[in-house]
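Left out: one protein chain. Kept in place: all the others.
Let's turn to chain A:
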């Protein structure tokens, strides 16, 4: 039995995941104007993507991978110098993805297509609109303080899980270095100038990052954290206190669950999952050093940090497709009745039971 990863396997998994993620229908759904997903919905979609190939992860490794992803993303969004830089971060992500599939022109094309759509839709947003997007994302990640060893080592995260805000380095493009005060008379002529100093140690930025399909993004946020090989530990001990309110919010019934289920079912239906067929065995990815450690992590994960995942098997199997259609049909009927929060919960339970 083959249980060693080879380069061919790695390339295959990478290609499969990227192909699935960037498939036209999926991207179409994502680009529709919509509200932010709930945490549950995001985790479900993420799970599906992670299993888009022959790679499998157990619950504990999946949880850990998701923790890593959310904290890294939170870090990138929080530390963006300008709100518009979240677009540059996205472009960094896409540049890296394109590099992974540089030998596969058809997948590369899909990614480029998405790139073009992003440029078309987002390039013209104002700073205020980007800031609104950023604030909405930050509210989503509020109260998540899982410590990630690579961040702790690089001193970008404190031992209490909070990120370090740098007070040195280049100021954002379009911002002046703090220090100058200018005063004008009623005609608009400058009459006085003073300077002040603070603890900060800022410099002028050299140039603005490129928002084109190709170009130097200048910003390092969003580039490969693991370009130097590093350990992937995450620590949850001690973060349970700050998550108390987080847990409370999660249990409040979401009156829009019905709306979201509708969206989710459509989205999941579009992600084709390749099951290992024939003689192929799937490869299991373990993010811990041993199997025992993984099991132990699963058992000792704090309650408030457990992600409640919705299990939806969307397959080509006609029986299943019927099931999905019935649920969607049921959702249509439900709309006519006065919606109550209980209904939302029922649907979630229904999906769970699939």
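Just so we're on the same page, contacts are C-beta pairs under 8 Å (C-beta built on N, C-alpha and C of every residue); 3 or more make two chains touch, one makes a residue touch a chain; residues count from 1.
In this text, contacts and distances are computed from a predicted model.
Chemist: For the chain not present in this complex, what protein name does its UniProt entry give, out of "WD repeat-containing protein 54", "beta-aspartyl-peptidase", "cysteine desulfurase" or "Integrator complex subunit 14"?
Modeler: In UniProt, the chain excluded from the picture bears the name "WD repeat-containing protein 54".
Chemist: Touching the absent chain in the whole complex: find that residue among A:109, A:142, A:224 or A:289.
Modeler: A:142
Chemist: Using the definition of touch stated at the top, determine which of A:90, A:117 or A:131 touches the missing chain.
Modeler: A:131
Chemist: Residues of chain A in contact with the chain that isn't shown?
Modeler: 33-36, 38, 81-83, 126-129, 131-132, 134-135, 138-139, 142-143, 165, 167, 171-172, 174-186, 188, 191-192, 194, 196, 198-200, 202, 242, 245, 249, 252, 254-256, 259, 338-339
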